[in-house]
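Every protein chain of the complex appears in place save one, which is left out.
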Amino acid sequence: MSTEKSVEQRLEEIRLTRRVRWVLYGILSLAFAGAFYGSLVLINFSVMDLYHQWPTFADRLVRYTPNWEYIIERNLPLESVITLAMGFAGTVLGIPLALLLGILGSGRVTPYPFNFIFRSVMGVSRAIPALVWFLMFIPLAGLSAVTSTIAIAVSTIGNLGRLFTDELEEVEDGQIEAMETTGASKGQTVVFGMLSQVKTSFIAWTLYIFEVNVRQAVTLGLLGGGGIGVVIQVQQDLRAYGNMMAGIVVVLVLIIAVEMVSQRLRSYLRDDEEADGLIQLIVGLPQRMAESVLK
Amino acid sequence: MSTEKSVEQRLEEIRLTRRVRWVLYGILSLAFAGAFYGSLVLINFSVMDLYHQWPTFADRLVRYTPNWEYIIERNLPLESVITLAMGFAGTVLGIPLALLLGILGSGRVTPYPFNFIFRSVMGVSRAIPALVWFLMFIPLAGLSAVTSTIAIAVSTIGNLGRLFTDELEEVEDGQIEAMETTGASKGQTVVFGMLSQVKTSFIAWTLYIFEVNVRQAVTLGLLGGGGIGVVIQVQQDLRAYGNMMAGIVVVLVLIIAVEMVSQRLRSYLRDDEEADGLIQLIVGLPQRMAESVLK
Amino acid sequence: IGSTGDDDAVRFVLNPAEEQTDIVEEYTPMAEYLEEETGATIDLIRAGTYVETLEALETDQADIADTSPTAVPAGEGFADVIGMRTAFGGSLYFSTIATTPDTGIEELSDLEDEVMTTGARMSTSGTLMPTLMLSEAGLDIGNFPDGEANDLELRTAPDHDTSRERLVEDDEIVASATGAFASAPQIPQEQFDDYEEFVEHSAEYDGAGSALEDGEAELQLLAVSDPMPRAPIMARSAWDDPEREDIEAALLDADEEDLQPDDVEEGYELWFTGIEEADQSDYEPVQEILDELGLEFQDFAPDEEDDE
Amino acid sequence: MSAIRVENLTKRFGDTVALDDVSFEISEGEFTIVLGISGSGKSTLLRCINGLTAPTEGQVIVDGDPVTSHRNDVAMVFQQHNIIGGMSAYSNALSGSLGRTDFLPSLLRFNDREDKLQALEALDMVGLLDEAEQRASQMSGGQQQRVGIARALVQEPQILLADEPVASLDPGSAQTVMQYLRGAAEQEDLTTMISLHQVNLARQFGERFIGLADGEIVFDGYQDDLTFDVIDELYGGIDMEEYLSGNESDTTVA
Partner (left out) sequence: MSAIRVENLTKRFGDTVALDDVSFEISEGEFTIVLGISGSGKSTLLRCINGLTAPTEGQVIVDGDPVTSHRNDVAMVFQQHNIIGGMSAYSNALSGSLGRTDFLPSLLRFNDREDKLQALEALDMVGLLDEAEQRASQMSGGQQQRVGIARALVQEPQILLADEPVASLDPGSAQTVMQYLRGAAEQEDLTTMISLHQVNLARQFGERFIGLADGEIVFDGYQDDLTFDVIDELYGGIDMEEYLSGNESDTTVA
């Protein structure tokens, strides 16, 4: 074949390009490794120390065997419901502002320099750790589950709002244009053209943040913010690690339950065609009822 | 038109269905509101209390004016670099296991009941708050930034691994089948058919978790884990809220910087066609060099 | 923090849980003094909570620790008491429960069905001791602090000062428990005169009521606790080093000037003025409080592996 | 009076000339098909008529007024249908009436009874009355496209534009969709412009034809004028006959 020559030549070209690219990747990898090594040095990381301490550490792991009886004894499920309530109420309280700021932060809704005002507000809400929000709100509601809930709500604004904004960047123009051509107003275009596209992702993100917030509620409890975290903290202070782990097992069950429900809901939202037992039943109900009435 | 009748009839049907649906939504909304109200009751939320305490709280807000000089005085940027190092090293240390468990946790790689083993391991890593991980790792690395880093690494495994697993659920079959038909082995199919599809999302998620980890590093610092968090904690103990806010401002700048870099990288990864200044330059370099050499 | 600089350094862990200070700064003169006296290198390490200090002592991640009184019973078996911090000559300190003058609360039993704040949940002077006082006054304190009290609502605060501030700022709260150091400046001195032990031993008696001149809100004393031992300095039992004796001796010998920073400003006051000899037995009152409240530390002795 | 008059329309994207001095007139009620290979400027032309894209030079005059932004009486059917997956076919059709509904009622779905009936009639016209309550994302491509047509009809337009409405459909569905478009145009007496790349469909359904190549008009005429020569000019480069005749012998692909 007459192209044999040029194929060979092309291969050489490609090999050269690749070699240059390998070198470049090598440099990038080195830079990365350097940053990693620098970080380890900065925090005084020493593998030898860890190696020496490993047996001590391993010995102590048995202490963390959960003391199952404590779960009933101390009524941990009830405490975990309080934690759940903190996460839930905090999420719900945070949603409206997250939604508003998230939408206004999108470059498609608010023109360029101005949307950064809203992004910055969300940035501040995220940058301040929930723990610090918690401390700042103590004068308002004391060392209590209410303060935890408020702290969770405030950080939800930043965390969830930012995910909303990111999601809106991925909206496709087609449906927006389609709404514009119908003569829809700006507001209608945003609602029907943009929000309807991201509705399910918004719900999915909200569920994800809800999960994160339940974990956050546990952490705030460790600082006295109510719920099962407090129990864990007290047992930790008493060095009753068996009891502490019993608390953590309950947290684990709680979190896995929340995640499973939220995952189920999300996968239902994603591929809505799938006939999903209960939900399908509920959603299909009106249709069937209407049919039977008209028959 | 002869179909007029049936259109009218259809409208009636639809109105009926809608009415039933409104009722259903009403019930769901009520259930939701009930859950919300129940949560508020459970945590003893009282708007009146908050209202009464508001003036006191508002008075105190002036205390939170940042004392800008403190930033230089205490060399806060250096401290924040330590925090950054903790977040970075923790993320890097967590990635390998997150990747491994995340992939093994996917129902497409490990068949159904067995993948739950890996998911559970990740669940445990998430369920234990980083604060408790910190305590558990003291025997290993003492009261130090190293322990924080390990705690971050361990929770990264659960958080990142889970996002990986979720992402893998959305992989399309087409490319996997295409690799299978070439006669690729199981491992090659996973790498070329699955992972290549999610490569950019994996990087994006890793960057997201890196951001989360930097915030986590601040929080762990608040409890003695090193970095700028310690400074914030000490100033708070001293009730030097101006200094504390100076620390928070530095955290804010740090986190916004991290987010901006990570957002830039992500948007570059997403629409790779977009000629993105620097990165395009670097990536395009080998091609151009090869061309010039061969000319 | 975490500067485990050189391997032979003595690791001195500091626990700031109950004090409103930058503890590392406070201890720097002491560390310098010890280094001068004994030639050892001292690393000061800040801990987040006192459990962390115990974990560190038990696992050879620390040699000496400044910790809280409850650490003595908790550290039995792996940590020894070297000494006790003293403040202005006093080695004992007190908890107070106070109200504001307008609440009409006269005595502890009036607190039934009311709301009261305490300090950090496991703080000896901020929470444990006051809870015991309430219990002795006939109130049913339920499982508190590991749970809820029955006869009144007890709300914890992150620290003593916040506990006091909540009392002043929140009308719903009618009393607050704190260490005397946090409340005495706002309580007229004469109210303490009924408590002889307090007058005699407390470092705070002299300054009682002093903050009222600065316009701080006045508090009204409801009760003062029995004296409690101040916070201990503890050492890892397994610490077997010739330096150890020198350091212990130097600590007990330290004078107030040794512990003061060189460049002190006018009126600078350390919150401790010396360290006096003490041992396990001095902390029996703490053990008693814990026993009364039904709080038990888990025993990890190798042979009896149960939750007793 | 001509319904659409395009005057010296030029559109440049950077260096690319998408439309190059295009002029023509379409009379009221005409069913016009725009032909041309990929990149010839079909979409750009329709978007300029619609007001979605602003011309670089020249202008489009619809109903006597120059087009500056999108108009209520010009409806569009998109290749990717652009209907809202999460809503029912009926709600999608109803969204065609957004232009004459206020914000709050539209949000709460309190539309006029008339609009509702019209949405159902439009669905009936495209043969989807029974599927009115089905979620759009659960419908097949052809059905979704028909929902898009229903939405355009509910808009009560005078002009109906469709940009490759059948490009992603299989031949059966493509036929059906083209039938509905043609039927609706006749029934509602719409001026219609459809861009297509299937020559056979174009010949089958078109009345008037405008052929574009490289942004220029290379053909403008009626069904009888659309000869194979014209098609060869439009889709030049590929000489099918020759390829076909030669494909039994050795075929070395360039």
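Letters A, B, C and D mark the chains in the order given here, with residues in each chain numbered from 1 onward.
Criterion: contacts are C-beta pairs under 8 Å (C-beta built on N, C-alpha and C of every residue); 3 or more make two chains touch, one makes a residue touch a chain.
All values derive from a computational prediction rather than experimental measurement.
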Chains shown that the absent chain touches, full complex: A, B, D
Residue numbers in chain D that touch the chain omitted from display: 37-38, 125-127, 167-168, 170-173, 175-176, 179-180, 182-184, 186-187, 197-200, 204-205, 235, 237-238, 240, 243-244, 247, 250-254
Those residues of chain B which, in the complete complex, touch the missing chain: 174-175, 177-185, 187-188, 191-192, 196-197, 199-200, 272-273, 287
Those residues of chain A which, in the complete complex, touch the missing chain: 1, 3, 6-8, 10-11, 14, 17-18
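Here is the rule we use: only the chains that are shown with their structure count from here on.
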Between chain A and chain B, centroid-to-centroid distance (C-alpha), Å: 5
Multi-chain contact sites of chain D, meaning residues that touch two or more partners: 133
Touching two or more other chains - residue numbers and ranges from chain C: 2, 4, 49, 51, 59, 61, 169-170
Pairwise touch network: line, ring, star, complete, or other: other
Touching pairs among all chains present in the structure: A-B, A-C, A-D, B-C, B-D
